[in-house]
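Read through the structure below, which is laid out as C-alpha cells, and then see the notes.
Omission of a single protein chain aside, the complex is shown with its protein chains in their original locations.
Lettered A and B in written order, each chain numbered from 1.
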Amino acid sequence: MALGRLGLVALLALGVMLPLVLDQYKLYVMSLTLVYVILAIGLNLTLGYAGQISLCHAAFMSFGSYAVAILGQHGVAFEVGLVVGVAVAFAWGLVLGFPALKVKHHYLAMVTLGFNIIVFLVLRNWESLTGGSFGISNVARPAWGPLSFKSDRAFYLYILAWAAVVVASAYWILTSRWGRAFRAIRENEMRAEVVGVSLRNYKLMAFAIGAAYAGMGGALFAPLLGYIDPGAYTLDRSIQFLLMVVLGGLGRFEGPFIGALVVTVLPEVLRGSEGLYLIIYALAVILMMLFMPKGLVGLWDLAWRSSRSRTSPSISSASPR
Amino acid sequence: MADFVQLSVAGVSIGAIYAMAAIGFVLLWQTSNTINFAQGEFVVLPAFAMVLFFVIFRFPFVAAMLATILVSTLLLGWGVKQLLVTRLLKMGVLPLVIATIGLSLLIRYSLQQFWTPLALPFPAIFSRDPIRLGTIVVSLEEIGNILFAAVAIGALQLFITRTKLGWAMQAVAQNRALASVLGINVSRLVTITFMLNAALTAVAAILIAPVYLVKYDIGIGLGLKAFYAAIIGGFNQIRGALLGGLLVGVVETLSAAYISSHFRDAFALAILIAVLLLKPEGIWGVKEEWA
Partner (left out) sequence: MRTVRTVRTVQPLLAALVTLLAVTPASPQGVIKLPILAEITGGGASVGAMWRDAVNLAVEDINKKGGILGTKLETSVQDTQTDPPTSVAVMRRVLNDKPFAIFGTVYSSSTVANMDIARQAGVPQFTGSESIIITQKGNDNIFLTSFTQDTGMAKQVRWMLDDLKAEKIALIWVNNAFGKGGHDMFVHFLKERGKTPVVDISTEVQQADFTPELTKVRASGATHVMVYNHEEENARFMIQLRKMGLAVEPVGETTLCAQTTITPGGGAVNGARCHVGLTAGSPVPLMVDMSRRFQEKYNRVPDHNAFKGYIGVHMLKAAVQRVGSWDQAKVRACLHNNVFTTAEEAGLLMDLYVNEKGSLDRPSFIVEVKDQKSVVTKTVGMLGGPYNTRPCK
C-alpha cells in the first residue's frame, strides 16, 4: 500500500476541515501531532531511509525552537526565526554528518547521543542567550501585519500549511534519485558505493535534511507550547522520536504519520490507565520489534494485501516505498 | 595536592563501578552484537531484588547476595536471551537496539509504578567510618568497591583466558561463523554470555546500592556511563572497559572540581567524541573486522 499523491491531498483536505469539528483540546493534540509528524519525517529520512542512527534529533529541534523564541523576543518576524532555526539545524546536521562518514552504527549512536547532551548543557548554561533553566516564555506566534495566527484555530492551520510543505518536499526527495540513493545505502553500503552512489554526499545530506526538518518542527513547537526550557530537548525526547518512527514503520513514507498519531493520541485515549501508560508503551515497543518489526505500517500492509485483487499492481513505482 | 589524591580515589572508586557495568556490556557486544541499552536497568533490577531479600525478607547477607545473583541471571540473562535476543538477532542490529530501549523503559517504569518512585535506603556493606591518612579521608567503602571490582574483573579475565568456555567465547567474538563451523554451539554460548552479564550487573548492583541508593531511575546515568566507558576504553576488550570505566570516573570527578561543575557531564563526553573520531575502536580496543 502506498499513500499516493491523491491520498496525501485527501489527508490535507481532512486536516483543513478539522478545526470546524474539534474543540480546543483536540485541536491542540492535532497541532502537536502535526509538529511531531514533521519531526518524525526528518528522523525517518536519516534513520529509516539512509540507515544512519541519530540520537540527537531533539537537539536539532531545539535550534528551531530557540531561534524562534530568542529572535521573537527582539521583535523579529516568526518566519525569519523559522528560517534561521532551520538553517542552523541544517548546518549542524552537516557537521554531524561528518562523523557519520567515519563511524558506523553504535559508534554513530554514541556521537549523536553525546551531541544531544552537550547541546542540552549549552542551552542550560548559556543563560544570557537562552534564559537557562528558566526558559523563555510567551513565545510569539506568527503574525502578518493585522493578520495574527494567535488563535488556536489559526495557528493549527499555519502548522498544517508548513506540514504540507514538509510532506510534499519529503515526497519529492524520496521519489527522486536521492530516495533511491538513500535506500541503496541503507541496504548495502559496499554495494551502493560500487554501483557509483557517492556515499559521502548522500550520507551528509541524509543527516542535514533530517536535521532541517527537526529544526522546522522545533520552530513550530515553541509557539504552540508558548514556553520552552532546556528540559524539552533532552536525550529522552530524542528517544521518543526514535520510538515514534520505529513504531510507525522505518523507511516507509506512511510511518511518521502513524507513529506520530499513535504516540501523541494514544496516551490521551488511555487516560484511564493512570500511570500504566508508559509501561504499556514500552511493552508495545518490545512486542512490536518481536512480531512486527516493520512497524504498525505492517498491520496496514496486511489489511491492504488481503483486500486487493490479484491482478492489480502492488506498489506504484512513482510513490516512495 | 591532597585534594587531588582525594578526588582521584573517589574517581577510581566510582570508576570501578562504571567498569563493572561496562564489562558486561562489552561482552554482550563481542559475542552477540547486542548493544544493550537496558544495561543500566540490568543493575537497577538486582538492586531492588537485593532490597527484597536483604531488607524485607531479612536473609543473611551472603544468602541475599546469592539469591539476587540467581534471580538476575535467570531473568535478565537467560530470560532476556531466550525471549528477545534469539529472535531479534537475526534481524540485524537496529531491532535489537530498539527492543532493549523498550526493555529499559519497561523495567524502569514498572519499578516506579509497582514498587515505589521514592529512593530506598540500602545498608552499607563496608564500614563508612572515615579513615584519615594525613589530610585525605577515605572509608572502607571506597577501598572495598575498588577491591571487589578488581577481584570480579580479575576472575572474569581468568575465566576468559584460562577456561574452555572462555576460549569459546573469544572464538565467537572474533568470528562467529568460523566458531560455529568449528563446532561451538554459538547460541548456547550467547546464552551463557547473557547470564554472565546479568551476574556481573548483579554484583555491580550490590556495590552501587549503598552509594547510589536504590531508585528506579539510577539506571539512566549508569547505563550512559557504561557506554562511555566501553567505547572510550575499547569496545572489544575487557581491560578496555576497565580502563574506560576508571577514566570516566576520574575525569568526571576531577573536571567537576577543577574546571566547571556546570558542564560536569560534558568532559567525559568530550573524551568520548574525541576517541570516536580519532580511534573509534577505543583506547585499548582492536579494530573490528568487516564482518
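In the analysis below, a residue touches a chain if its C-beta (ideal position, glycine included) is under 8 Å from a C-beta of that chain, and two chains touch if they have at least 3 such contacts.
What you are looking at is a predicted structure, and each value in this text was computed from that prediction instead of being measured.
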{"item": "Full-complex contact with the absent chain, from B:Leu52, B:Leu83, B:Leu165 or B:Ala256", "value": "B:Ala256"}
{"item": "Chain not shown: contacting residue from B:Thr86, B:Ser139, B:Gln157 or B:Ser180", "value": "B:Ser139"}
{"item": "Where the unshown chain meets chain A, residue by residue", "value": "1, 3-4, 6-7, 10-11, 14, 22-26, 28-29, 32, 124-125, 132-135, 137, 221, 225-227, 229, 231-232, 257, 261, 265-269, 271, 274-275, 277-278, 300, 303-304, 307, 312"}
{"item": "Those residues of chain B which, in the complete complex, touch the missing chain", "value": "3, 6-7, 10-11, 14, 109, 112-113, 116-121, 128, 130, 132, 137, 139, 141, 211-213, 215, 217-218, 220-221, 252-254, 256-257, 261-262, 264-265"}
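Just so we're on the same page, only the chains that are shown with their structure count from here on.
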{"item": "Chain centre separation (chain A, chain B; CA means) in Å", "value": "33"}
{"item": "Chain B - residues contacting chain A, complex", "value": "29, 35, 84, 87-88, 91, 93-99, 101-103, 105-106, 109-110, 113, 224, 227-228, 231, 235, 262-263, 265-266, 269-270, 272-273, 276-277, 280"}
{"item": "Chain B contact footprint on chain A (complex, rising order)", "value": "53, 99, 102-103, 105-107, 109-111, 113-115, 117-118, 121, 124-125, 239, 242-243, 246, 250, 275-276, 278-279, 281-286, 289-290, 293"}
